[in-house]
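As you look at this complex, bear in mind that one protein chain is not there, while each of the others sits in place.
Read from first to last, the chains carry the letters A, B and C; within each, the first residue is number 1.
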Amino acid sequence: MPGLGTSFGRGGATTAQQDLSNADVILIMGSSMAENHPVGFQWVIEARERGAKIIHVDPRFNRTSAMADIWVPLRAGSDILFLGGLINYVLTNNSEFREYVVHYTNAPTILREDFRDTEDLDGLFSGWDQEKQKYDPDSWLYKGAPTRDGGGPQPGHSEAGGGHGKDRGGEAQDAARFEWDTSLQHPRCVFQVLKRHFSRYTPEMVERYCGVSKEVFLKAAEAFTSASGPEKTAAICYAVGWTQHSKGVQIIRAAAILQLLLGNIGRPGGGILALRGHASIQGSTDIPTLYDILPGYLPMPFFEADANKFADYIKKHKARTGLWSGFDKYFISLMKAWYGEGATSENNFGFSWLPRVTGDHSHFGYWLDMQDGKMEGLFVMGQNPAVGAPNARLQRTALSKLKWLVVRDMVEIETASFWLDSPEVQRGELSPESIGTEVFLFPAAGTAEKEGTFTNTQRLLQYREMAVEPPGDARSETWFMYHLGRRLKQRAKDDTRPRNAGLNALTWNYPVEGKHAEPKVSEVLKEINGWTVADHKQLQNIQDLKNDGSTACGAWIYCGVFPEEGRNRANERKPKDLLGHGWGFAWPNDCRIIYNRASARPDGKPWSERKKLVWWDEEKKEWGGLDNADYPKNLSPDTPDDLAKGQGVEALGGARPFTLHPDGVGWIYVASGLKDGPLPTHYEPLESLLSNPLYKQQTDPAAQKKERPDNPYAQSPADPRFPYVLTTYRLTEHHTAGGMTRTLSHLSELQPELFTEVSPELAQEAGLEHGDWATITTPRAIIEARVLITRRMRSLWVDGRRLHQVGLPYHWGYKGRSKGDVVNDLLAISEEPNVRIMETKALVCNIEPGRRNERQQRKESEERAAI
Amino acid sequence: MSEMPKIRPSAAEVDSDRELKLIEIRREAEQRGAVAGKGVRPAGAPFPMASPETGYYGIPLLKEPAWTWEIPLYFFVGGAAGAAAVMGAIADYTGADRKLVRDARWIAAAGAVISPALLVSDLGRPARFLSMMRVFKPQSPMSVGVWTLLGFSGGAAAAAFAGFMRERYGPSLPLRVIENAGQAASLLFGLPFSNYTGVLIGATAIPVWNQNAGELPIHFAASGVSAAVGMLELLGHRKSRALQLLGLGAAIFESWEGWRIESRQQPGLDPLKRGTSGWITRAGGVLSGPVPAILRLASLVGGRKNQDDFRRWAAISSIAGSLITRIAWVHAGHVSARDWRQPLGIG
Amino acid sequence: MAITAFLTDSTLCIGCKACEVACKEWNGVGEDGLNWSGYSYDNTGAVGHSTWRHVKFVECAPEPGFGGNAPELNSWSFSSDVCKHCENAGCLEACPTGALVRTEFGGVYLQPDVCNGCAYCVVACPFGVVQRNPDDGRAFKCTFCYDRQKAGLIPACAKACPTESIKFGEIESLRRKATERMQELQRRGMRDATFYDASDSSVGGTHAMFIVRGDPRTYNLPPKPEVPTTYLKKAWTSSAIAAGLLLAGSVIAFLSENRSNGR
Partner (left out) sequence: MRSNPQPDRIISAQKIFLRRGTLEASLLTDLLSRWPLIQQLRTGADGTGSEAMSEHTRKLRPKHDGAEVTPSICPYCGVGCGQLVYHKNGKLISIEGDPNSPISRGHLCPKGADTYELHTHPGRLKKVKYRRPYSKQWEDLDLETAMDMVADRLWESRERTFQETRDGESLMQTTAIAHLGGATLDNEENYLIKKLFTGGLGMVCISNQARI
């Protein structure tokens, strides 16, 4: 979430799905929302029926395009060029929302003199270290910001690890000495730098390299930018069609810039809605099962000189102004929630018990270690990497190198049975007799068979109650973790080695109930919400947290979800209004649209009657309106800021809506917190048919290819063996890797087989017949699929030649009712620099008629002949 | 269908006239599945289309009849039995040969037993037949037919049984009452029973059937008569002039019916003329119409020995023709249901 | 009791098939085969004994700059099909057992405990909706969720439909809604929007009405469905003539035979 996190402060959707109905224009890009979020899409339809224009940008004409007013087909992987084109369109036509931009964004902030843009360095920003293959981002900072060698607090650039810890961005940047030019004329102010940065992203460039004709681009650009200003707003919806690129975070950054320029953040009908593909994908980063963050986006301690000690760690991450000034409160309360009485100020609240991050421990990072035989055990809970993860073949073979594997799922998924019927075993490359992995497959409870909260795509916590007991030995993960933890704590009880100090201190006394001794889930939620240590009273909100160890809180951002004994706000089900207040609990503080201070003018009055949301109530002397204010309730709009000396949120004054940032404004330019540049820049996908038309730098310099013999790449640009662009996606009828849908009759029958979508032109060129078989090849694998020839796939006219795109839904695997080849076998493991996501939406392939086996045999015989 | 808007391919798209031409060809190909121009066939085309010209991917709009093999056989048996009952009763009333009356009754009675058995077999379980008696719906030919079948079966079986008892144990008043009442009932119900199956399939959504709703009952009646006559002749009544007359009449009508089917130009009748169902229809028609007609005419002029042979062959041909005709109509119904053009009014 | 109906508006349908699944889940209808058709995204084909709701996918030729909602160009439409619950229902009239009944809500309900599988309704339906389940022997079709309606609940498909493309309600108010919607679509320039309820045919209107883009035949909606009872008069007249001919023929034949035999 650093895309949103660095731009606005929080790594979550800024708005609620219902609020889409207030929009005047909705741009859906990087998402087939109608297909993958059909029920959320009702709000888009509602907006459309009220007169809003829907723009859908997608390589394929899919079910979302079928509902849109404007469909823009573009070359997969050229998103930043397109969005940059829109930004340039706004800037050249002076159609930005000037008042908003001046007051609520960092457009006026002046940059350092040694900053160099990609325009100067042919695709690189200043600070690129060719040897280390990474940026030293010091020169990206604002003028007047403290620097590493300039004394004072260090700027927030971590040496190690990934970007999740950077979600909030710009930690400890002191705003004391920033300089601004509110006329936006200073040549080094963010606004002018932005103008220059995107000056070459012209409609002609878009036409030539995105494959979008000028006419169509201008139609979309006019429609989108028209919804700006006091009376109108536009919303943007995206999903993994943006994120799963080697530069995914920067694509989202481009959208953030666009929305800040148009003044669409924090306002009704505006915002950026990140559409999550799983029930609690937002929740699983808020309370992360991720390596580099702790609950509430607190960074994990990295093994590095300047932050291995408690005091350094706090100092590094605590800000003087804005909400992050409470960093020590959030962290110490978490330690109290985990280690209870064991966490004391004497032992730094158990800081030394936390493991240190020493490298890339993300999925792909450790999976390659696993493939190299460096891992012993693995727990997989509710995920199916044998089908669902890139280079799935490598995912499966790595499993065979483990000593033991624990899988928990509702059905026997491919990951659990990789040793039995994977394609490798079927082809005879591996055999069960040669695989030493011990496998435990535990039956898991379904959602109706356990209780707990999901956090949905709009940061809304919703509680599920248990309806029935799970069948047989199926149990919830709560049960599994609790009873596993109980066993381990029992073992460690009398072991006083340092390694067990944390385990022994860990509070693990959840009451159990029912015939299966199920831990009481509401008790866990209460711990997440937090309580006072002395008398165990539930905390009401974030302001109650203390840094002296007198409060415990499992996730500070969720504080308020269980504000008093017997009141679980996630389980409240009486919605009062469109935004759904009274139904569930949205973090933070039940704000449904965050940064909503921006829905009012600097003086506290709504921008317009039509677009009012939160405003200053002169009589009550507080922020009120249609949503809970995402702002200190009584901080009046005329309060002057005190960035130079003040402390906390109050130092931001009354008109700086982005309270997590030390300067309180939205960041058009991200001075710190990102690993691949302060501004989005067009780079080609790791595998591309084209040379980067804008710069010498072909791909995102900081992206990692993880290239190795078992993770090979095509030459880029333009590998003659792979002349087509490949993009993968999902269908309404199935869910991700299919474990929850391919096993069911009523869904399998609706999409029973893997197919590939191609244009008639490509069919002609490649000799494909409708309904027949095709073989699709990448450097990683070869798979087969049925051919669906459709005009919905366009071949595009790009840089003077026809460019064909191949579409493949990726749901199938080798188990379940409906089976098919594993599309993810085709993909490479690659890592976007900030969040380490793989590139699935734009790569290259070849497609030929015929079935896989025929192809494979022919290929093998050719190889033999060559030898 | 709305008019296809004229959308100018964008500048980037068109590098030459060739591109424009290709786009046009593409459109044409998609819409028709083929391109009129010489030597052009876009790859993959024709891909499946849903359009006013093709219907919904050519998926049949109607459902095919779900009847199993018992039903055409039932049409045949019922038709013959009904006609036999009518002939038997009239023969009785007009004082014809007793043996002929008795044989006709037996044919009717056999039909009365076999018909429900075939229906039950089609339904799968005897109890299901009970459902038929829940209601009487004059607007449902099936309901009317079932009640007719019940009346007919009861009557025909009673008449045959009473006649048998009378011949075996001598006459008695109760037997005579039963025999006469049964015969009257079999006559009364036999008349509709011999042809209602024509109504049954005529009043349906299947085009080839409902387009012939006005002729099917007569056609089926003639077919039934022809089969009944044939059966009686095979039982030895090859000298009966009445049977010869009835058989000849039916054969002539069937010949006319065959000619009518062949000559009418109506796409809905295609299943009766084309493909397998067409050939079955033709075979049934020839065996029911011209063949027995010619044989019967020949028997009129031929010698005594030939006369018998001709009539035997005419009988066999009629029976086979009647059976095949019923199979043909049901088969044609299947073919017709599969043709999406008819109900959509295309072609 | 209110007379109810469906109005299925394909300009709102996103082709998600939730109606198909919700129907099967509620009514316990089984899977009907894992066949990939290649007919766009439609792998169901048609309504039948094991599919009571069915979403049709009609592909045309999309152009850049035009979404499916662009009034000038119909590019990819979806329309959810269902039993029409005809005003004059062929199946209902044809059923010899009384298994098919007209409910108090105006729908046509097939009582599974009464149906004996005679399959006459199958050939009596001008929309090809009813079908006999070969394993079970009985016919099945959409129940209009009679069980749910009796309890005041809306049918499962309409309830699930994410975009309320399937509307359910009192028939007259739905007709008004349809008229308004048609006017609205015309106003937007969507001149190919068509309302279909077969009210100008012998079917006399349906309780499942549709708004589609383009010619209804594209969606296998027959332009002139006929309820088979319209053929009854012709057929029974023919039957009477046939009976008359048979009777007369027999009388003449046997009288002539007796005369020739010299009696």
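Please note the rule applied: a residue touches a chain if its C-beta (ideal position, glycine included) is under 8 Å from a C-beta of that chain, and two chains touch if they have at least 3 such contacts.
Remember, it's a predicted structure, so these values are computed and weren't measured experimentally.
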>> Given the contact rule set out at the top, which of the displayed chains would the hidden chain touch in the full complex?
In response: A, B, C
>> Of the residues A:176, A:218, A:466 or A:626, I need the one that contacts the missing chain.
In response: A:466
> Given the contact definition stated above, which residue among A:70, A:394, A:416 or A:768 touches the chain not shown here?
Replying inline: A:416
>> Using the document's definition of touch, tell me which of A:139, A:202 or A:308 contacts the absent chain.
In response: A:308
> Of the residues listed, A:177, A:491 or A:605, which one is in contact with the missing chain?
Replying inline: A:491
> What is the set of chain C residues that contact the non-displayed chain in the whole complex?
Replying inline: 16-18, 20-22, 25-35, 44-46, 48-51, 92-93, 95, 98-102, 104, 109, 111-114, 131, 133-136, 140, 146-148, 150-151, 153, 156, 159-164
> In the full complex, which residues of chain B touch the absent chain?
Replying inline: 125, 127-128, 130-131, 133-140, 143
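Everything below uses one rule, namely that only the chains that are shown with their structure count from here on.
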> Rounded to the nearest whole Å, what is the centre-to-centre distance of chain B and chain C, using the mean of the C-alpha atoms as each centre?
Replying inline: 26
>> Using Cα averages as centroids, what's the distance between chain A and chain C in whole Å?
In response: 46
> Measuring from the mean C-alpha position of chain A to the mean C-alpha position of chain B, what distance in angstrom results?
Replying inline: 68
> Mind pulling the chain A residues that touch 2 or more other chains?
Replying inline: 212-213, 215-216, 770, 790-791
> Which chain B residues sit where two or more other chains touch them?
Replying inline: 10, 26, 30, 48
> Can you list the chain A residues touching chain C in their complex?
Replying inline: 34-35, 38-39, 41-42, 45, 48-49, 54-56, 61, 63-73, 212-213, 215-216, 219-220, 731-733, 745-753, 755, 770-771, 786, 788, 790-792, 794, 817-818
>> Taking the touch rule as given, give the residues of chain C at its contact with chain A in the complex, in rising order.
In response: 12, 14-18, 20-21, 24-25, 30-36, 38, 40-41, 43-44, 59-62, 64-70, 75-78, 162-164
> Hey, which residues of chain B end up touching chain C in the complex?
Replying inline: 1-2, 5, 7, 10, 26-27, 30, 48-52, 55-57, 59-67, 83, 86-87, 90-91, 94-96, 119, 122-125, 128-132, 134-135, 137, 139-143, 145-146, 191-192, 194-196, 198-206, 209-210, 213-218, 220-222, 225, 240-243, 245-246, 249, 333, 337, 340, 343-346
